[in-house]
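Missing here: one protein chain of the complex. Every other protein chain is in place.
Note that the chains are named A and B in the order they appear, and that numbering of residues resets to 1 at the start of each chain.
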Amino acid sequence: MDRILELKDVCVTYSNKEKRVYAVKNVTLSLDMGDSLGIVGESGSGKSTLAMALLRLHDESSTILSGNADFMGRDLISIPQEEMNELRWKEISVVFQKAMNSLSPVHRIGAQVEDIYHVHEPKATSDQIKERMVELLKLVNLPERVYRLYPHELSGGMMQRVAIAISLLHSPKLIIFDEATTALDVVTQGQILNEVVQMEKTMNMTRIMITHDMSVVAASCNKVAVMYAGEILEMGMVTDVFKNPLHPYTKGLISSLPSLFGTNDSLHAIAGNLPDLSQEIIGCPYAPRCGNASEKCFSAKPKHVSFDNGRFVACWLYEGGGRDE
Amino acid sequence: MGKYIIKRTISGFITVILVFAMNFFLFKMAPGDPITTLMGTKATSKAMRHALEVKYGLDKPLIVQFISYLRTAAHGDLGISIIYNRPVADMIGEKVGATLLLCLTAAIIALVIGTAMGIHAARKEGGVYDVIASGTTYAFNSVPSFWLGLMLIIIFSSGLKWLPSYGMVDNRADYTGMAYVMDIIMHMILPTLTLTLILIPQYFRIAKSSVLQVTNEDFIMTFKAVGMNNKTIFNRYIFRNAILPTVTIFGISVAYLITGVTLIEIVFAWPGMGRLMMTAITQRDYPTLMGSYLIMAISVAVAMLLVDIVYALLDPRIRYE
Partner (left out) sequence: MKELKKKIISVCKVIASDHQLLAGVIGLLFIFFIIIFAPLLVTDNPYHYGDDILFRVGQGGHILGTNHMGQDIYSMLIYGMRTSFKVAVISALISGILGVVIGGIAGFFGGKVDIIVSEIINVFMMLPTFFLILLIVALFGNSIYNVMVVIGITTWPSNAKLMRAEALTLKQRTFVKSAEAMGESKSQRLNKYIIPNGIFPVVSNTTMGMSNAILTEAGLSFLGLGDATIISWGQMIYTGKQYITTAWWISTYAGFAIIITVIIFYLLGDGLNHVLDPKYSKQGR
């Protein structure tokens, strides 16, 4: 399996004259071609920040990036914006959350698709572009006439599919879905996830799925990374992590999903709130909310403990290391 | 789109009628009436008054008077001026051109300059240009238009003697052709400059805030993620979206424009509608007043209708309501 993306100690810090916010701290993970990684976490856990930073879409003047993000031989964090522009959409594309507002409301969808296409293929003709787009629209189960419509004439679900189709224009190697189905109803969400998974079977696509919804990850990803307060607490194959969660936070997340079987007397929630990200956190960020926390958890940051199958967890409970399933 | 135009036209029509009705009844309520003026203060004969009222149709109920006025107006007859004894329609016809010349020139120049300034200030927000431009336009927004006109006259007419201070043409000279046009232009510079300076601030304000707002919209992020260069993003998408509020403001400001023009016409003795109305008010020349007001109300309604249509052409979301 070829490695497509390798993150090492990626940090994202927002900085203005008043204070600093440590949004993402020392994220280390790797992704192979064909993987579908779900990055899961609460609101404010830093997952969207990480994605935006990898694409260098944040405000350069007020954000500090550090670390290494190797994408097929290039470090996304340090290359200049002009080089980044070459990669954008051709190699990496994004599907954003609010698809309804992801295109200009006063231009037709087709006209905007042409502009987008021309950024990397300035010589392409209108017919060629339309042909390509219609092909993609078919993949997401949308009729050809969508091409001539305005964004407000489509429903939320349809616009989301359009956004997915647009993200595939140049057949990029990596697509990032940033909370792409969060704004949709459950039924539409299910349909779209199915379509995406079907699509992947025919195309050689690597996907990062950013979401707060564990069920989305379970339904459509093969790997999962659990993020909290800007740090990755656990990562591994979906089957491994869901069947046998190691980190107390992961356990809490999974048990908070209501079961389809039996009676549901009460919902399990994780008590407490996210820590203040403007403070540097010394120990494990989850310690204040963790039932298994010991003194060590508050004073020293847990090291990554690795297992087979690309599994690792950052928790002092597994200090002994190398436990088999 | 067609349905939208029809709807708006009907609504505009109703508004014009309402506006005009309000004025018609306002005149009737005012102290003093034309019959007394005609009769003179000494005459008290009731029979004479009654005869005159019948002659001018003033004995009929107000509604009937209103409707008959509208009917004759629809035929282009706006009555006869009491003071000048000329058809009101003719008098208005002579002056309308001068007012439109001033109005439209100033409005368009202000729109272009104000919007361009606002866009530039938004792109370099917080910079030196922004601070100076915002401060200056803030000040000009607070300036009385007629006073500004007077100040410009002091500086450029009596002070530097570069430009004439009143009228539209030099009545003593007998220019024709190109010289005539140049003469008008020379006379136009100061009044147009005054009106333009007063109008620029609102276009500046709306353009700046609009560009700032659109730049923060989600779809701009999409284009950045696609790798589109900033110039294309700005010219094709930010501009097109940000221009919408400017169009709206243009429509709203038409009503203001008319009042602004009047004051300036007085200052510069410009022979336009504003001056016509002012003299009619002071002389209680009701037919001229009513005729002028009707024309004004119609112009505002037409202008706003045109602006609405332009807006609908630019913003597809409106068309499909």
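Convention: contacts are C-beta pairs under 8 Å (C-beta built on N, C-alpha and C of every residue); 3 or more make two chains touch, one makes a residue touch a chain.
These figures come from a predicted structure and were not determined experimentally.
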Chains shown that the absent chain touches, full complex: B
Touch criterion as defined above, residue of B:88, B:133, B:168 or B:263 at the omitted chain: B:263
Contacting the left-out chain in the complete assembly, out of B:13, B:138 or B:175: B:138
Chain not shown: contacting residue from B:15, B:105 or B:248: B:15
Residues of chain B (touch criterion as defined above) contacting the omitted chain: 15, 18-19, 22-23, 26-27, 29-32, 138-139, 141-148, 150-151, 153-154, 158, 252, 255-256, 258-259, 262-263, 266-267, 277-278, 281-282, 289, 293, 296-297, 300-301, 304
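Methods note: only the chains that are shown with their structure count from here on.
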Complex contact set, residues of chain B against chain A: 217-219, 221-229, 232, 236-237, 240-241, 244, 314-317, 320
Chain A - residues contacting chain B, complex: 55, 57, 84-90, 93-94, 96, 98, 101-107, 115-116, 119-120, 150, 152-153
